[in-house]
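Let's turn to chain A:
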Amino acid sequence: MDIVTLFNLEDLLICAVILVAALGAVLHRNLLAAVVFAGVVSLAVSYLFLRLSAPDVAMTEAAIGAGITTVIFLIAVRRTEEVEREEP
Partner candidate 1 sequence: MARLIPILIAIGPLWLLWIAFTGSTDPQELGVGLVAAILVAIVAGGEPFSTATFRIFHPRRFLYALAYVPYLAWAIVRSNLDVARRVLSPSLPINPGIVRVRTRLTSPVGRTVLANSITLTPGTLTVDICDDELCIHWVDVQSENIDEATREIVSGFEKYLEVIFG
Partner candidate 2 sequence: MVDLLLDLALSLAAGAALLAVYRLLMGPGAASRAVAMDVLSLIIMPMMAGYALYSGRMIYLDVALVYGILSFLGVTSLARYADKGV
């Protein structure tokens, strides 16, 4: 049993997407784009959990990652930008 049958091609693709999107979220200078990348990370992680037959974890990941974290990040970005504008 080699690694590819153990963890087949589609799972590997999803892992690659997670890695790339996470790197984008960390390295990107534009904060709004970083929030979008974080949303994509949670999307791919949710689908990976579904494929690992953990639907409840996938549902929680979708709810927390795609919905609530995006909104909280946006509020945080707006607050920090207000502070940055006042004290350059």
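Selection criteria: all candidates are chains of the complex that A comes from, given by their letters.
Assume a contact is a pair of C-beta atoms (placed from the backbone, for glycine too) under 8 Å apart; a residue touches a chain by one contact, two chains touch by 3 or more; residues count from 1.
Because the structure is predicted, anything quoted here is derived from the model rather than measured.
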| item | value |
| --- | --- |
| Selected neighbour of chain A [touch, this complex] from 1 or 2 | 2 |
| Candidate 2-facing residues of chain A, complex | 10, 13, 17, 20-21, 24, 30, 32-33, 35-37, 39-40, 43, 46-47, 50-51, 53, 55, 58-59, 62-63, 66-67, 70-71, 74, 77-78, 81 |
